[in-house]
Every structure is written in structure tokens, then in C-alpha cells.
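Note that one protein chain is taken out, while the other chains of the complex remain in position.
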Amino acid sequence: MSDQTDTTPVVALENARKLFGAVRALDGVTLAIAPGECLGLVGHNGAGKSTLVNLVNGGLNLTEGTIRLGAGTASPETSIAAARAAGVRCVFQELSLCPNLTVTENVRIPHRGLTGRGWRRRARAIVAEKLAEIFPGHAIDPGAAVGALSIAERQMVEIAIAFSVFDEPPRLVILDEPTSSLDAGLAEQLLAHVRRFCAAGGAVIFISHMLGEILDIASRIVVMKDGRITEERARGGFDRQGLVDAMGHVAAEGAEDPRAAARSLEGAEVVISTPGGLTARRGEIVGLAGLGGHGQAEALEQICLARSSSWKGTRSPKVAFVAGDRARDGLFPIWSILRNATLSRLPALTRRGLVDRAAEEEMAAEWRRRIGIRTDDMDNPILSLSGGNQQKVLFARALGTSAPVVLMDDPMRGVDVGTKRDVYDMIRAEAAGGRTFIWYSTETEEVCQCDRVYVFRLGRIAAELTGAEITEENILAASFEMEAAE
Amino acid sequence: MSRPDASAAHPPHRHGDKPVTSLLSILRKPWLWAFIAAGAAFVATAAVTQAGGWGLGMTALTFAAFSVLVGIGQMFVITLGPGNVDLSIPATMTLAGTLALKAMAGDPAMIPVGLAIALASGLAVGVVNYGLIRLLSIPPIIATLSASFLIQSAAIWSNRGLRVKPPQALADFATGRALGVPNVAVVALLVAVLAWVVLERALAGRRVLAIGQNMRAARLAGVPVDAVRFATYVSCAVLAGLAGFLLASFSGGAALNMGAEYLLMSIAVVVIGGSSIAGGNSNVPGIWGASLFMFLIVSMLNSYGAGAGVRMILTGVIIIAIVAAAGGRKVSR
Amino acid sequence: SDKSIALSNNYAGNSWRQAMLESWQKVTAQAVEEGVVSAADAFTTAENQATEQAAQIQNMILQGYDAIVINSASPTALNGAVKEACDAGIVVVSFDGIVTEPCAWRIAVDFQEMGRQQVEYLASRLPEGGNLLEIRGLAGVFVDDEIHAGIAAGVQEHPDFKVAAAVNGDWAQDVAQKAVAGVLPSLPDIAGVVTQGGDGYGAAQAFAASGRDMPIIVMGNRHDEMEWWKQAHEENGYETVSLSIAPGVSTLAFWVAQQVLDGADVPKDLTVPFLKVTQEDLEEVLASTQAGGVANVEYTLDDAKAVISDAAQ
Partner (left out) sequence: MNRDQLRILLPVVSLAVLLGAVFWLQPRAMSYLGLNLLFNLAVPIALATIAQMLIIMVNDLDLSIGTFVSFVACVTATLVQTDPVLGYLVLAAGIAGYAAMGALIHLRNLPAIVVTLGMSFVWGGLAVLILPSPGGASPEWLRSLMTVKPPLVPMAIVASVVIAVAAHLLVRRSAFGVVLRGVGGNAASVERAGWSVLKAKAAAYALAGFFGTLSGMALVGLTTAADANIALRYTLLSIAGVILGGGEFTGGRVSPVGAVIGALTLALAGSFLSFMRLSPDWQIGAQGAILILVLAVRLLVSRGRGRRVAA
């Protein structure tokens, strides 16, 4: 790694501006990242964080301003190749491995020089070594197809590849919400690695909506709002509340601690009862916890499929589903925001087979307001939204139905703090109104808000926690319990 | 088949310059190019006709009507997403035409029965097709191809290729005109309007479009995926049955090889018409434009005396040129 | 005898081929019953493709047939497979769609002559000549090219005629009708239509729809064509001629194969006349043709022997 005294910024942006049509995704950003620095980047959904990443990575060109890589010259244009040559590596917000290739083969994609005899062996060594270094104790087989891995494992592979050394060592690694699908243990391992990497002189841009992580890891925190940098302070300059305020959300009084007291609904009618042993009552918020990929998503999917028909549509569905893996389970990529939001509700907005378009637009407008989808026009394509805003559309789709049960598959991935609070409130209000929520989350903090929690382990329910039993320690204990027994 | 990375497959479209004039928004319609091309071919052909364009136009409407009928069915199927296509259309046309004409045996009183038989054979084919796709998990392209062999055998077995004449009244209807417009074109126009309403305004159409983009997401969002796909395959086959019935009546009897050209034709009119073959985005007016174009381009090249080889090459080049001009996938609504 | 014969057919999708298969079925069934041969199985491929037919012939070699009768998808593309059959000691007889491989027998129809005679007939009816419309078959296929060459030769002999347009009808009624309808508006007055078989009715429909004068359309022995012709004749004295190859030629091929197996000395190249229907025998042929079918002639063993001895001289 480069010597500690070298202070030439790895990347320097000068007055960077990026327009998508009329949308000012970036509106004059000046930012430099020095070696050894870990820059924490926060901001509401759609603030422009991912856009910034794409500029630095060379994937997008500036509309205005300049960018300078390492000791090179400042110019308004970059290229992916130039960025890679300067040692810039990226882990994108949406997973970007090739699911049809094996882990080893995926190493080949970013490393152009990895050819010739025995390239497979070398690639395998590179990724195996990094995985072991960053996530000790992982169980990923480098020969497995990425499509067969869980979403957390894919994220781990992508991170390992980004940090891997081949030809040019990485000098700046950009992590765009790397922990959104990792559980607490893995996230901690990643943070530890980032610390080591920076200590050795590498630079990191760390984007996350989990403010705790940012406060923990960043040597400097930059807050973005509507395409601009609004605040910038060194480590210790922010506390949690200060950060939230800087991001522009007025945190409602009392919402500071997300843990509302768990309610007991013993007397309420049981609305879900699966052979696997999961029950849920009317008005209850049931949490599914445990390490990632241990059957929670499958359990939700089974409930959803068993309670809806693929032969008969209905105006009053029994369940609604909020996807976490947006591209796979949620989005209709060529449709508008409006159409994406209204699909599940549509049967109720239909008269004699024809869609009542006025009612549809009304519903869309209402949800845009209620859940704060940041767009100037609901007719815009869904993919023009930032990741977090796409997630809000999926919430609107599910909550907009009359379904008495809402299934949520880690739905807060990439949702900013302010919105999260709004959604928490909305969920509580709906639950009070008699709706049942079954909620899988990788964030223990969220699970702790539930009335009852099932901890999954190896595809089965390992523990059921209620009331005061719902604590982080108990959940963790149950997650590892059987492993200890084996 | 769920798409693993839908967001990657569909780069977001730049948007923003919202206040476009209506003229500009028309220019962006993918189906426009099909009509422009059809118009150009029409003008070029009409330029060398003695009698002016009227006769040519009406002839074009007549023959385009058959392509429109099968094209609309194919469009719904293709809209269901990658890998969905119905290759059994020609065989279905043959079977429907053969059974219907045999049943009518030239008797005008039997026309309703004949029509019912044609539509029912389409229905049966649709059920078989979807049965193979769903129950045996065979990819649609091969399921419908295999089914088409069975259907063709059934047609051979039922009448051994003997040509039965249609009842005179039916033949008169199929070749006749109402207010100067060919009857078959009127039928196709009605079907097209209905298809447009279903696709743009109806719940069913919205569901087809959703499945085409992401079947898994559609199922999880409460769309009755099987019912919609079933209905789509059945409608396609029923439309093919109707087309076969009309074509047999129009051309004086069913032949075993009738409809053979509608295999590629049905796909061509869908895609030239501006539907995205990747599914999830389709459009009805384009089918008319493309059907007219496909007829007129052959007429034009024939009129200019091009031989078979040159004609095929030019047809291919023009198809590619149109699609290239119309550009790639558009974002809908 | 214990000899077995197989029919390799490349296409079954039209009335002509169906009639051909039916004639084969009828005549060979009786021959098997009488013990002339032990088996005479018919095989058809799903689509009109030389590659599939070649594979089919290779399978017949494996099945151990003593003779293979072929209606070929291509005169040359089966030569490899035919050679393999000959090498395995199998008698190969081709008809209608013949093969050029020298080891095989050929029962050929003079398709060129068929095209030439069409123009000749038109010349006898229209001494002052005129514009012709030519309806061709499927591009790239042997039969199409031969008949076209014959027509071209005929036009050369009778320079008063001019082919004003040629369209491809792919030997399919609906395609022919569509192609003719599409080109008609741009054509000058048409005096005659030369065809390749089975397209006449569609052409007549297209002319009727366009409101033009009905030209002399050469027909192709289909029942519906001849019926239309008869009606037109009764209404306004319409006259034309109709020619095509008789589907029953498959039975001739069968007998030829049987004779070769029997040790008879059969020349490699035989020619069969095509079946021509004129105004005089229209009624008669029409009466003997199955409704919706094709005019047909089936061959007996004696007919076949006559054809062979004619050719030997």
C-alpha cells in the first residue's frame, strides 16, 4: 500500500453537476478523498449518493464540473477504464454479479488481465483468500454458481472481489449500502476489515442508511441533500440526532427509540397458522429473525403463495407482499411508477373489467403523498427512482390493498432513516387498525419492535419469543443455538 | 422464468423534458414507423398501377386482415415475456378451416355450426398448448411446435386434404365488402379495437403486461398468473381458428398447407409493429401498420418485377431498417 | 416374394401428396395381400426438408428394406444417402422429385415440357399474343425451376407473348391468391396466366375480385379448378387447358421397384406423361375425380411393364 505521507487525493470532484433531463441528481458537489480516509456518506433516498458513485467510477459523465483521479489532470470526462487504472473499485447498491457464473468466474469479470493457462486456479485463490480475510468462517464455495447463493452471500462475494488485489491494488473502494442485506455479525466483520484497509492507507467511501455504522466507521462524514453537500464534519462532529437533523428529517418526538412496547394479543383471532409452526393473530406484528438465508424468505413466500391463487384474481386479497429483492420479486421495470404502485389494488379499481383510471391516479397521488415518493410525476419510469424510493413504491403497492395480512421480506433495504420512521409509524397504525404484519428483517433493531418473534435456523423455527423475551441477546442466542448443539 | 436482474436489463430511460408537444409524442410512438413504411410501399406501388390506389388499398386491407387476426393473438402471447411464442398458429388455422368446412359441407344453414367448430378447435388447441407448457413445464416455443405437429396430423386424418367448398353465402361474405370496405377487414378491425381496449384499459391487459416483465413479481403481487397465461394462449389459438375459418371461406376451401406463411408473418407483424419482444410492452395499431406493410412490400417488389431472391433480400433489409429506425425498447405510459 | 419396399416421402401437406399416399396405400396393400412383396411401408417427414429425408433413408437402410422408392425433396441433396443405400445393395427408385445419383432409377416427368405446352396452348388460342402472368412455386426448388424454364422456352418460341409479371405462390392456394391480388393493380391487360399446378382457382378468384376480364388461366387438375372451369364454360363458354402430374405415379414407381427386384432389366431413366385435361374430356375427368381432390391415374403391373418396355426400345 502507498506510504502514509502521500496526501494527494485519490479522487477529487470540483463543482460536479449531473442532470438527468430536468432532475438535478447532483448539483455542484466538491469533494476530495485522501488515502487512509473512510468517508461516510449519508443522505435521504434520492439525495444523489449513488449518482456520485457512478461519477467517480467513470460509469457516468459529468454534466458540468471536473473530476481528477490520483495525480492525473482534472477533466470533465472519465472512463471506467481510467477509474479502474487509478485503483477505484465499487460495490454497487444493486448486486452486480453475474448469477449464471460461479464465484471464481465472477472474479474474472473485473480483472481483465486474468487470462491464460491456470486463470481459474488463480482466480479461485484470489477470492478464497479475500473471503477468508474479510469474513472468517464463511461457508461459500468458490465453485458454486452465484445464482445459488443467498443474497447476503452474494454481497459478501462482491465485497471480497472489490477488495481483492490483482495487477493494480485497490486504492479507493466505494461501498454503496454494503450492509443492507448483511446481518449484524457479517456487518461487523466488514467494518473491521474497512478499518484495517484504511489503516493500511486505502480509502473508502461508505454509504449507508444505518447511521450507527457510519458514526462508528467514518473518519469524516458528509451529508447530502437534494444533490448537494449540506454538512461535512470529521469524526465526532456528529451525534446520531445531529446526523438525522442534518439529513433534513425532523424526527418526531418520542420516535427516537424505535422499540415500542410489545403488545400482547392473546385473545385476538388467529389469522395465520402454518405447518411450520408460525402463527399470527389479528393486529399483530410478527417478526422473523435469525441469520440471513435461513429460510425466512422462503417461509414468507410459502405463506404468500398458499394464500393467493394463480387461477383466480380477487378484489379482496388475503395477503399482500412487500419484496426486499426488488429486481427479482417486486419491480416491473418498464412500467411507470404509477402502474407499479397500483397493480395489487387494481381489481378493486376495476368496473366491468375496465380499469377506472381516475381512481387509479387518485390512489397513486395519495400514496405518493403519504409515503413521500420523490418524483415530479408518477408517470415517470420506475427505474428513474433511487433505490429507496423504488422500495417505497412497493410499500405503497402492498399497503394500498385491503389485505388483512401483509408479508414483508426485509423491506427496509436502502430506505433512509426518515422514511423508515414514517413506515414504522404507518405499520403501527395499520396494526392497531387490525392488520397483521409478518416481517422478516436483517436488522435486529426492527425485529425488536415486533409483538412476537420467530427466530429461524437452518430453514426451521428455532425459537419463539414474546413480550419481554424479545431482546437482541435472546435473538442472537437463538440464531446460534443449534449450531452450538451440533 | 424470472429475470435475475431486471434493472440491469432495462437501463432507465432519460426523462424529464416533460412538456413535449403532442406532435412530438406521436413521433415517439413505435407503431408510427410501421405505418410510414406501409405508406411508402403503398405510394411506390400505386405509382405504377393503372387503376390508381383504391383497388390496391382495398386488396391490402383484405389480406392484411388475416395477418392482423393472427398477429393480435401472437402479440398477446409474446407480451407474456421472453420465450413465449405460439408456433402452432398455422396448424390451428388448417385444422379449424378443415373441420369447419367439412362440417358445413356447403350448406348455408350450417354456417353458425361451422364457425362454432372453428372457434372450438382453436379453444382445444389453446388448452393443449397451455397444458403442455404448465403441466409438463415444456418451454412454450417447443410445446407449441410439438403441438402443431399433432394438430397437423389431426387435420390430415380428418379430411386427407380434400378441399371442401364453403357455403356460397359464407364465401360471398368473406370476399364481399360493406360500404366499400372488405368484410374481413371490418372483422379484423373490430378484433383490433377489442384487443386495444383489453390491453390499454382492462385489468386483464394490465396483468398480461405485468407477467411479461416479471412473472414472479406478478404472482407475488396477487396476479392470477396461470389464469392469465391460460387465457392468453387460448385467445391466440381461438383467433387463429377464426382466421383459418375466414381464410378457408375466402379462398374457396381449406388446404393442408394453408396458413404456412403465417408462422413467421404473425411474429413479424408483432415486432415490426413496435411491440417489445422482451415482453411487457405491446401495441395494437402497429399490428395493422405492419400487416399492411408486409402485404404491400411484396406487392411493390412484385410490381417492380423483382425476382424471388432480390425480393427476399429487400424484404429483409427493409424490416431491419424499420426496426432500427424505430429504435430500441421504449418505456410505456 | 419376401422382398420389402419402402416409400420415402418428404411432404404430406397438400392434396396432391395426400392423393399420392392414398394411391400407394391402395395399390401396395393389394400387392402385399397377393404376396407379390412382403411389405410396402410409407414414411413421411414432418417438413419438406432434404436433411430430414436423408436421415429417413439412412434409417431405411438400417431397417433392411430391399428397395426404397423416393419422392425427393431435392434432386441432389439426397445423393449422399442414396449412394449409401445403393452401396448396401438396395434398389432405389425415384419419381416426381427425382434424384441425380446415377445408381438410382428415375421416373421423371418432363416438367419443362409441361411449362412449354402451357404457352403453346395459349398461342393456339391467342394467335396475336399478349401479356402473361406467371405464378411460380417455391423459390429454390427443382420443380419450380424446371417448369419456369419450360415457360421461358415457350415464350421464346412465341415472341408475341410477354411475361408481364411473375409471382411466387409457393404452391399454396392462399399464398398464390394473395400474391396475384397484390400485383394485379399494377399490371396491364393480362391475356393468360401460366401456373405450376393448383394455383388456378386462387388466380381466378383474384381476377374476379379485381373486376378485370378473366384471362385464360392454365389449370392444374384440381377438382375445384375444373369445377370452376366447367361452370365458367357453361356460363360464357370459357375454355382452357389443365395439366399436372398424376399422383398415382407413386404406384408406377412401386411396380418398377418390384420389377427390378424381380430381376427384370429396367432402364435407369423412364419418363411418364403428365395428365392433360382438355375441354373435350373435362366432364369425364371431373366425374372420375374425388370431390376436393386431384385428377388421378393409378398403375397396374401391366401398365408398368408397358412403360418399361416402351423405354427399353
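For clarity, chains are labelled A, B and C in written order, and residue numbers in each chain start from 1.
To be clear about the criterion, contacts are C-beta pairs under 8 Å (C-beta built on N, C-alpha and C of every residue); 3 or more make two chains touch, one makes a residue touch a chain.
Just so it is clear, the model here is predicted, and its values are computed rather than measured.
**Student:** So which of the visible chains would the left-out chain be touching?
**Tutor:** So, spelled out: the chain left out of view touches A, B, C.
**Student:** Return the single residue from B:Met215, B:Val238, B:Met258 or B:Leu292 that touches the missing chain.
**Tutor:** B:Met215
**Student:** Who touches the missing chain here, C:Cys86, C:Cys103, C:Leu138 or C:Leu301?
**Tutor:** Looking across C:Cys86, C:Cys103, C:Leu138 or C:Leu301, the contact with the absent chain belongs to C:Leu138.
**Student:** Would you indicate which residue among C:Ile5, C:Ile61, C:Ala203 or C:Val218 is in contact with the undisplayed chain?
**Tutor:** C:Ile61
**Student:** So which of A:Ala22, A:Ala148, A:Val165 or A:Ala365 would be touching the chain we can't see?
**Tutor:** Here the residue in touch with the unshown chain is A:Ala148.
**Student:** Just one of A:Cys98, A:Ala125 or A:Leu354 touches the chain that is missing; which is it?
**Tutor:** Per the contact definition at the top, the residue touching the missing chain is A:Cys98.
**Student:** If you put the missing chain back, which residues of chain A would it touch?
**Tutor:** Output for chain A: 57, 59, 80-81, 84, 90, 92, 96-101, 105-106, 108-110, 112, 114-116, 119-120, 144-145, 147-148, 298, 301, 305, 310.
**Student:** Would you write out the residues of chain C that touch the absent chain, in ascending order?
**Tutor:** 12, 21, 25, 41-52, 54-56, 58-64, 74-81, 83-84, 138-142, 145-146
**Student:** Across the whole complex, list the residues on chain B that are touched by the chain not included here.
**Tutor:** Output for chain B: 1-5, 7-9, 11, 82-83, 87, 132, 136-139, 141-143, 145-154, 156-157, 215-216, 218-220, 225-226, 264, 267-268, 271-272, 276-278, 308-320, 323-324, 327-329.
Rule of thumb we're sticking to: only the chains that are shown with their structure count from here on.
**Student:** Quick one: label the inter-chain contact graph as line, ring, star, complete or other.
**Tutor:** Here the contact pattern is a line, an open path with two ends.
**Student:** Which integer distance in Å separates the CA centroid of chain B from that of chain C?
**Tutor:** Spacing between the chain centres: roughly 33 Å.
**Student:** Can you compute the centre-to-centre distance for chain A and chain B, using the mean CA position of each chain? Integer Å is fine.
**Tutor:** 43
**Student:** For chain A, which residues count as touching chain B in their complex?
**Tutor:** Spelled out, the residues of chain A in touch with chain B are 19-23, 94-96, 99-100, 147, 301, 304-305, 308-314, 317, 320-321, 323, 326-336, 338-339, 343-344, 346-347, 350, 353-355, 357, 376-377, 379-381, 383-384, 397, 401.
**Student:** Going by the contact rule set out above, which residues of chain C touch chain B in the complex?
**Tutor:** 12-15, 17-19, 22, 46, 136, 139-140, 165-168, 170-175, 177-179, 181-188, 201-202, 205, 209-211, 222-224, 290-293
**Student:** Within their complex, state which residues of chain B touch chain C.
**Tutor:** 45-46, 48-51, 55-56, 59-60, 62-63, 149, 152, 156, 159-165, 175, 247, 250-253, 255-261, 295-296, 298-299, 302-303, 305, 307-309, 311-312
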